[in-house]
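Just dropping this structure here.
The complex is shown incomplete by one protein chain, all other protein chains being positioned as in the whole.
Coming up: chain A.
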Amino acid sequence: MTKSRGHSIAEQWFKNKGWKWATFQKEAAAAYLDGKSGLVNAPTGSGKTYSLWVPILIRHINSLPAKEPKANPKEPKTKSKEPKAKKGLQVLWITPLRALSKDLFRNMELAALEMNLTWRVGMRTGDTNAKDRSDQKKQMPDALIITPESLHILFAQKNNSELFKNLHTVVVDEWHELMGSKRGTQTELAIARLRNMNPNLQTWGISATIGNLNEAKQVLLGMRFPEENSVIIKANTDKRILVESIIPERVETLPWSGYMGTRLVDQVVQIVNQSNTTLLFTNTRSGTEIWYRTIIEKYPEFAGIMALHHASLDREIRDWVEEALHDERLKLVICTASLDLGVDFRPVDTVIQVGSPKSIARFIQRAGRSGHRPGVDSKIYFCPTNALELIEAVSLREGVAKNILEDRPPVAHAFDVLAQWMMTLAVGEGFEEAALFEEVRDSYGYQYLNRQEWEWLLGYITTGSSSLTVYDEYKKVERVDGRYVVTSRRVALRHRLSMGTIVSETGIKVKLQSGKYLGTVEESFVTWMKPGDVFTFAGMTVEFLRIHEMTVSVKKAQGKKGFLVRWAGGRMPLSSQLSTFIRERLADAIENPFKEKELAKMRPLLELQAERSMIPKTDELLIEQCETREGYHVFIFPFEGRLVHEGMSIILAYRISKLTPITFSVAMNDYGFELLSDQYVDFEKLLAENDLFSTKHLVDDIYQSVNATEMAKRKFREIAAISGLMFQGYPGKNVKTRQLQASSSLLFTVMSKYEDNNLLIKQAYQEVLTYQLEEVRMRNALDRIATQKIIVKKTPKPTPFSFPIMVDRLREQLTSEKLEDRIQKMIKQYSNAD
């Protein structure tokens, strides 16, 4: 094959850079230039951007008339004439993070310049200012880096099909990250639209390694994409990952429960001191603040060389931290998932994970944030936050060694995202429903969407009810000449302002007196603060001065210890892969306690567990019962991970509650779950007479038990916001919208009570069933329990296993008692107490 002009220029470019054109990059280029679509599976730092950007440039060069670019390749600034016909937007590069876009932009533009091309690269994110936006409206760049949200906003413009007229390629960066979220669904819908406009559109994703790469490819390409036109190209990376646990001198150093891990601060600092630059990952934003404070108190010399990074910090602060990381000005950055993705920070050579990462894939990804230099290993330390996590340390190491990777299941049937999308299109150019129905069904997440559901959604956006005969003044989308359009400017504006799928609690800005913004805290945190109260935020101790128009003014407070800011946030469940390892290791801990050093350390704790209760073997299921001031506790330890326990606990509670009027409050962690009641339950008798762990009527019982709890109501919060039921307000005009605010739980109550078959309510239940109570997983667990010997132990006190669950305050209630009876009992306790 003779080399094309573009190919030679690219080859020369790699040579000039002193880089090797890697095999996977060449393969990707060949596939792309062959007109194929697909996935590039490569880790960060491997040159994955160039694997697709270079062939895109080659394609461009080859499309140019023969004379121009080669004339004088060494002189980038020659005033070559602009190509006569401006083609406008040809390439979309979708990225999940605004922070990534800047770096991408730099690299992509530089490569184009160095190849002496007059190609314009642009950026479009929530940060893009009005001038750039209007410039883009006049003349789109040739390639645009964009977030899924901003892409949707383009579709809300009047003339958007004109914009995308010449688009031939879409690249989605970090697709593994987007795919499992509703932002992924957003991306799917947008791509389905673009593919409809141009059937020859080439779509490429860049993904880290996940368990379901093939599925990831199909989600990206849609249902009708011909398989033979698609490929997965894998980078051959043999980067080694070294896993080391931080083990306390004595197991007593570690608490039985908790998730901060600061007791190991000395060992952590030692590791930091031995390294060049360290990233310390915690699972929560509050965790970062606690670690920062703990280190600065004990090791004041870290002032100035340590920084914080989490999603509630002001963009400017985060940018500064990222810059400083690049420039090797920081020794330690304490961060959350906010630094999971993104550009490579070359100075980073060590990563510390505090607390369970919950999945092996996430652990590996974080490990990959270190050691970017070729030939350097990635090194990650695991810092347990409680004693039982020592078992996890062993399991993680094993998971990494065996290269176990979890799946990222894509989101399906998100009616909220679809309702928003329909609104977006109606605000933009409007849509013809039959055509859109087909287009939407081309996307993976809506492949099973049926006519009835579609018509409900059409009703939802036009008449505001499932019945199409309406008498009132509901107004949103109208039908004009067979097209669904929004004519009201106010409706359009309000929709544009509330687009997106990331739902957060109302953020209150925190500002220093000097005017510098620190970031945001949640409204619920601020409501109970008084002037003079001190709290820790952004690594600073600050004093609350006043709150005015959604902004808290603070000043620096010296030497005082204050409150910790807390943010609401879901708890990640342990992946089933990781929980399998944990079950096995636990059995190991009894049988071969000295096989692993972590398990040897745990010995005193396990001995105490054995003394108070027992340690179950793999063929045994342990149930503990004990009574405390709080009531009667039943603890069950299937070691199946939080997700399974959540479902199993409410099913068990439901099944028992069918036998007798009783109320349970249930809690769970990754090891087991608790049923707590104000009544004693004779569990042995109950088990002898009933098959509580049966898989019979499982599906039915799952439905019934979800109905009996508030799980769906909580899921509804996000759905209500995405589907446009909760208007967050116009920027800077908070008061005006108060009349239009109703809590999602009120909406949930009213909608489920007064409207049959509301799809959004249905979605809330479906999300619980899919993400929290997945039937298959539960069935497997129950089947496994059926083979186990059940042992009930009555313990005088909580045990090392049960204590962490007992102190958990996040609880679900399930009852079969009459409300009035329950209240009678509660009130009696009040008067007894007095």
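Things to note:
Throughout what follows, a residue touches a chain if its C-beta (ideal position, glycine included) is under 8 Å from a C-beta of that chain, and two chains touch if they have at least 3 such contacts; residues count from 1.
Methods note: contacts and distances are computed from a predicted model.
A chain of the complex is left out here; the name its UniProt entry carries, from "Carbon-monoxide dehydrogenase large subunit", "Calcineurin-like phosphoesterase domain-containing protein", "ABC transporter permease" or "Spore germination protein GerPE", is "Calcineurin-like phosphoesterase domain-containing protein". Across A:N196, A:Q704 or A:Q813, the single residue that touches the chain missing here is A:Q813.
Interface note for the absent chain: among A:P255, A:P409, A:G464 or A:G562, the touching residue is A:G464. The omitted chain makes contact with just one of the residues A:M197, A:A401, A:L746 or A:A786: A:L746. Hidden from this view is one chain, which touches chain A at 460, 464-465, 470-476, 491, 494, 630-632, 663-665, 676-679, 724-727, 739-740, 742-743, 746-747, 750-751, 753-755, 758, 811, 813, 815, 819-820, 822-827, 829-831, 834.
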